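Yeah, one chain of the complex is gone here, protein chain that is, but the others are all in their spots.
In this document, chain identifiers A and B correspond to the written order of the chains, with residue numbering beginning at 1 in each.
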Amino acid sequence: MATAGTGGAALDPGGGAAHLQPSALVTWWTILRTSIEERLVYRGDFALGTLMRFLPLVTQVFFWGAIFDALGAVSATSTVAGYTNNEIIAYYLLTQISRAFSSMPNLSNSIALQIRNGEIKKFLVQPVDLIGFLLVSRVAHKLVYYLVAVGPFALVFFLCRGFFSGWPEPHIMLAFLLSLVMSFLIGFFLEATFGMIGFWWLEVSSLLFVYMLLNFFFSGHMFPIDMLPGWWGTIVRAVPLQYLAYFPAAVFLGKIQGTALAWGLLYQLFWVVFFVVLCRWTFNRGVQHYSGYGG
Amino acid sequence: MNHDASTAAASPRVRPSYLKVFLMFARNSLVRNMMFRGNFIIECVTSLSWMAMNLAFYMLVFGYAESLGGWTKYQFLVFLSTTLFVNSLVQAFFMPNAEEFSELIRTGNLDFALLKPIDTQFLISLNKVDWSALSNFFFGGALLVYSLARLEQQPGLIQMVLYPIYVVCGVAIFYSLMIALASTSVWLGRNQALYEFWFYITNFSRYPMEIYRGTIGSPLRTFFTFVVPLLVVVNVPARLMAKPLDAQSWPLAIFALAAAIASVWASRMIFNRAMLSYRSASS
Partner (left out) sequence: MAIIEIEGLAKSYRVYQKQEGLLASVRGLFHRTYREVSAVRGIDLKVDAGEFVAFLGPNGAGKTTTLKLLSGVISPSGGTARVMGFVPWKRENAYRRRFALVMGQKNQLWWDLPAQESFRLHQQIYGIEPAQFDRRRDELVDLLQVRPLLGQPVRELSLGERMKMELIAALLHSPEVLFLDEPTIGLDVVAQHSIQSFLRHYQQIQKVTVLLTSHYMKDVAALCRRVVIIAHGQIMYDGSLSGIVDKFSGHKIITLVFPGDAVPGGLSRFGDVLEEQGPKVKLKVDRNGIAEALAVILAQHTVDDVSVEDPPLEEVIAEVFSLANEQAEAVVARP
């Protein structure tokens, strides 16, 4: 166990940026380790929590089963917006994966909080990039989460393998993985930008409420965007929210193919760049504004 | 001062009026909610928006299919309004208290509640009221009126009278589950996952019980009707209102009443047991 630290310098797990060590790897490992330990103290929670996320799926399976039953009684073809019963359940399972990548719990709030109580100053004074630091620690959090969640996830997917019609072709798989990484980036930079608003406006949480609401409905978390009629669908696809849940899932299921797939990925890349730039810009403007107050 | 020890022994021991105490709780909570008016409004808007989105989703789904487990669109909307009634009542009167109860146990600050000469369960279950949660109650009311008008067969007087009674039974069952879960904080430490657990579990009750069929569905339905009577909470009153009365309605209705009473009794047992094991905090 690397407790003595391969970097040689003394470690301070709780120190944050003020004690950022020469070896980023060592810091990484410490963050990882303490996050895991912290989560393991209340073991009752830990065991239940990860598995719990899949409970609503059971209801959904029955819900859609009933819908397709009613459909099947009327017509021979049982699809809802091109999804069969199995496909729609597979869709929901896959959105759990895409959301495992794109959801950033508490990111905006903690940034806004740090701004509000002045903790942000230590980042402004020291040669540590706030956004970079946040990104690294968020990656660490995610890794911990995946480490811990891979068990329950694997179990659920194994039990639900009947809903899937086999593995997708290699190039689809690649596109899927690519879109997952990009949705992590979009999720991170989008929510970080929200947090930056804390430089001007204290009540970021109210804005966040609105965002969460829209996110839930329009990201594909609640239902496949394909279900939206006519120009509703077009509008929603123009907006980047679809990448947070819908897009990777739809790619995996082969709902987006060929040139549409290529364009989709390209458009996703565009949004990644957009939010990276936006985040950096709001941060810089925010810092200027903040320093103007004599902090 | 004109007080001495003998007067203390002789003065009449007045039993607190539980109703008056509750009214004070309600009043104090309202004052508090109004102090943070911005928050209050946001909470109302949030819960209404949430509901509106769910409604939009169901409308979308009914655009593709005629019925859900035998419930047509407007029948399902009656079901949905019943969900709103039950959930908003639970969220207004019991949710904030259950959360705080769990936290008080964890931090060992429950002491003060145990010192008062009033039933502890009453005190911790009702001392806060979240008035903003009632916004959904009114939304449910509007939805109910809207959908009742469009039903093929309107409910009769008996059903109208029984409906609120069964809504209350549903609230009682949810409350019992909530308080029982919160009480387990005494043995299990921090209960965060238990709270998420609560939301996921009640997720089962938000659809008509008919959707649970098949090799897994049927036993699930039986379990959540007769062992942990979650499905009874919304289904019984909703079915009374939305569907024509038939011979089948009554056994379940009678069972629902019994289930409500049994749930409350069971939760009280668990609560009392938890209070005996309470450890307080080291200071």
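Just so it is clear, a residue touches a chain if its C-beta (ideal position, glycine included) is under 8 Å from a C-beta of that chain, and two chains touch if they have at least 3 such contacts.
Keep in mind that this is a model prediction, so the values were computed, not measured.
**Q** Which residue from B:Arg32, B:Lys73, B:Arg213 or B:Arg268 sits in contact with the chain not drawn here?
**A** Of the candidates B:Arg32, B:Lys73, B:Arg213 or B:Arg268, B:Arg32 is in touch with the missing chain.
**Q** In the full complex, which of B:Ala56, B:Leu114 or B:Ile254 touches the chain missing from this view?
**A** Looking across B:Ala56, B:Leu114 or B:Ile254, the contact with the absent chain belongs to B:Leu114.
**Q** Write the list of chain B residues that the hidden chain touches.
**A** 1, 3-5, 7-9, 11, 13-17, 20-21, 24-25, 28, 31-32, 35, 109, 111-112, 114-118, 120, 123, 275-276, 278-280, 282-283
Note that only the chains that are shown with their structure count from here on.
**Q** Over in the complex, which chain A residues touch chain B? Could you list them?
**A** 42, 44-46, 48-49, 52-53, 55-56, 58-59, 62-63, 65-71, 74, 80-81, 203, 206, 209, 213, 216-217, 222-223, 227-229
**Q** Once bound in the complex, which stretches of chain B touch chain A?
**A** On the chain B side, the touching residues are 38, 42, 46, 49-50, 53, 56-57, 60-61, 63-69, 188-194, 196-197, 200-201, 203-204, 206-207, 210-214, 217, 220.
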